[in-house]
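One protein chain is absent from this view; the other protein chains keep their places.
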């Protein structure tokens, strides 16, 4: 069950980068949710490359295809199978590099673990491409969360060491989609664009940081001790290729504060307890406290770079040098923003169903 | 199943801070592993407070009691139930503060989620005390990992913003236990001690960062896409109260590097591919690559502080001020070190069993 | 996780027949359910031997001990740990028979599977005694089902080939507890008693059939295709030692009917669709249809008999003869009745929670 995630609202991932298709099955979705191909396509389009200087020039005309579980425009309660048929595939380059694992990639570990039987073409199961399935599941999860007014969004807060300035949630919401980098701070986005273009020229790549936010979560999501909301979210987020760190609220910074600084004092607002600050990132004891949930995700620089790299030949056990050709993203951060949103939505949806906050039939 | 973790080697946590006991059940442990109360007690003793200025002066004479699953000194293949009977309990203070949720604590979320039926005494299920159960399970997991030569260790690398210097694994291994802060850098440990003592005088608390290391992992642990080794480890680590961030290898720093800097080049060493650097922290594509697995965990400052804090009265919905009495750790980082080790061991053990690396009967 | 059952309302079994204790953990129980030791003891007492000629004369003064999860008389939402401390144990007989597996028992398979490390005393994990834990979990499940008016009951319908006559549910309910065999038909019970007494004199044993009934189930329990209500119930029932068959409604008899005889016609009663007959046993397509759920469970004769039997010596690989001493039930059917009730209640409770029919906090 290692390709399934969630306990009530469960997603199962399948398909390979250069195989026939990429797919996802959503099991446990309540019946009666209005959804159509357009709702899913809309999310999928946000993941498209080619919009920004950061992305590959490969054309990915990913089209969502609903194979089961939706009937007359509504979910039926049965497993929903969504796929994208792969097109525009050129695996020639991969055949040549079969025994030359790319540094920073899963080529080597996949080869060892699966005894050389893995579908290595285009990174197979380890390609960022499989996250297209996550995004399709996210489209459905977001619709469900909408029923309880919960909103999930993510945005770029750092690329190549260039940070965006601090902004209010409303500002972020309005501006994050205004540029292809999905950075709400237009000025920072300009600097990031320049850095990306320069890095591209060097045949190199950049990483960055994404911030995910969930607004209007009820104060009871999370099933401690092991299915705590932060535990479940981090598991889902680390399933995204290239993620190397996850922190909530003040995160690593909280380790440098004193208790009196880090603790968020409670106050009454509109007859409800809220906290004056939000160093906890909306989570206390693994349960949402009703404040905005804030998570930050570190994305490493794209492993596939044009620059010459040192590797080994797994067949001959000799060192070798590697020069990758093909079309790779210089920085996947902008595209990963939508994947972070999707994995947050999927996880929160599962926890909301587990907490009994969403009914099994939508009326 | 929210109090169970793992798929083959499964732990189930139960018990409350001020209830009768704290316990853990380990299901799926192979038969034939030699283990006795002393093996478990040894690990448990490392979690004891009172050794360092960081810890509570409360006496916790935690004694491991084996209730099932071990017979004639060997595991039987049946569920192993390990408990600690609670003693030295004074819940009086908690009765008084019932409706005054402590900032930074689970008091408020627990109250909301469980409709006021939660056992609030001593933090109930949300007390750091439940991690004593994790440590007992860790003792068994470490013995199992020993069969495949895998070693797990953790150490303090930062307290109150004071970092330890970079050290080799061997040095860390030799020195981490040499002081009560479990910091391999003796000089840094001294500064940390001073900071802790000063903070204690202010009635305040400190956080810090723990580094976990697993050595001699075979290059095939992890079950992508969702049960990736980093995904599983992060879930286990975020289940530890007070953890606010988890990063692997270069972690958040990798977000600031270029691909050519961050990618670890492969080289041949003793006829085996290894990487020259280890920014990946021993993980590629969610699978161990045979290099040391390195994870860093941010621990927030202890939420319970003597300093006056602002909170609300949940019954009267008014603001209130809170002055906590009782014996609290100024900094839980040194005690959390052993919990990080335990959760790493438990998770790696489950993945090693899932990969078929440990037999079902030890001979 | 092979000692855990259920997805939301989960039970985890531990302990051994001649070890320190027998226990069960119930995870996922809603908070706010009023429950105390007496509620659990009441169910446990029904499983006591010594009431009927069918049972062992061994005194089993099983006392339920609540170790966690219940506070001030209410469930807290945390894992509930219930145990019985073993007393009156004499394992001497088992030491002598260590390498002489009892025919019909798990001695041989347990020895092979766990490499000889299993706790063989009193049958260890394979003793009927572990079902005392199931019964304690059942006590809680029944209370929860009571909230949605669902009632679970079981009764003896056959012992040693002697059937009870067909009766209405109300009659069964009133009379099943009127004799120690838990057979609603007093006349049949008399014949069964005679058969048991005669069989006892021969040093032999008897089996029988138990019928389980669930009344007032809502018409939507069951999560097809794999977690169908019959699939889940059968799994739970086959976990009871000595069960060799499970059938629903007309069961094996339906295989001999024509479709026009077996199909239950729908009619309207009190503005609701019901079926005129109930060959389906209350289940259509793996989902409850609102009619009484009816299941029958075949219990084999007790494997431990005084009569001389042929077996082998596992150490010397020679044939041997076996004469068991000790106090064994001649027929476990009457005691198994309460275990069938318990496993039905536990399973239906999990499905009711999964269907969203029971809230997470009872108010």
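Labels A, B and C are assigned to the chains in the order they are written; within every chain, residues are numbered from 1.
Assume a contact is a pair of C-beta atoms (placed from the backbone, for glycine too) under 8 Å apart; a residue touches a chain by one contact, two chains touch by 3 or more.
Nothing here was measured: the structure is a model prediction, and the numbers come from that model.
**Q** Touching the left-out chain: which of C:17, C:86, C:110 or C:150?
**A** C:110
**Q** Which candidate, C:88, C:168 or C:271, sits in contact with the chain we can't see?
**A** C:271
**Q** For chain A, which positions touch the chain that isn't shown here?
**A** Residues touching the hidden chain, for chain A, are 1-4, 6-8, 10, 12-16, 19-21, 23, 25, 27-28, 31-32, 67-69, 71, 74-81, 83, 113-115, 117-119, 124-125, 361-363.
**Q** In terms of residues, what is the contact footprint of the unshown chain on chain C?
**A** 1-5, 7, 13, 101-110, 112-113, 125-126, 130, 158, 160-161, 199, 202, 204-209, 219-220, 222-228, 230-232, 234-236, 238-239, 241, 243-252, 254-268, 271, 273, 275-276, 279-281, 284-289, 298-305, 307, 309-312, 314, 317-319, 354-355
**Q** Residue by residue, what part of chain B touches the chain that was omitted?
**A** Touch set of chain B with respect to the missing chain: 7-8, 354-356, 359-360.
Please note the rule applied: only the chains that are shown with their structure count from here on.
**Q** Let me spell it out: compute each chain's centre from its C-alpha atoms, then which one is farthest from chain C's centre?
**A** For chain C, the chain whose C-alpha mean is farthest off is A.
**Q** For this structure, which two chains share the highest number of contact pairs?
**A** Chains A-B share more contact pairs than any other pair.
**Q** With touch defined as above, tell me whether chain A and chain B contact each other through largely the same residue numbers, more than half shared, or through different ones.
**A** Interface between chain A and chain B is built from largely the same residues.
**Q** Using only Cα atoms, superpose chain A on chain C and state the rotation angle in degrees, rounded to the nearest 5.
**A** Nearest-5 rotation angle for the superposition: 180 degrees.
**Q** Please identify the chain lying most centrally, where each chain is represented by the average of its Cα atoms.
**A** When every chain is reduced to its C-alpha mean, the one closest to the whole-protein mean is B.
**Q** In whole angstrom, how far does the Cα centroid of chain B sit from the Cα centroid of chain C?
**A** That pair's centroid distance is 39 Å.
**Q** Hey, how far is the Cα centre of chain A from the one of chain C, in Å?
**A** Distance between chain centres, rounded to whole Å: 46 Å.
**Q** Indicate the whole-number Å distance between the mean C-alpha point of chain A and the mean C-alpha point of chain B.
**A** Centre separation, chain A to chain B: 26 Å.
**Q** Which parts of chain C, given as residue numbers and ranges, touch two or more other chains?
**A** Within chain C, residues 7-8 contact more than one other chain.
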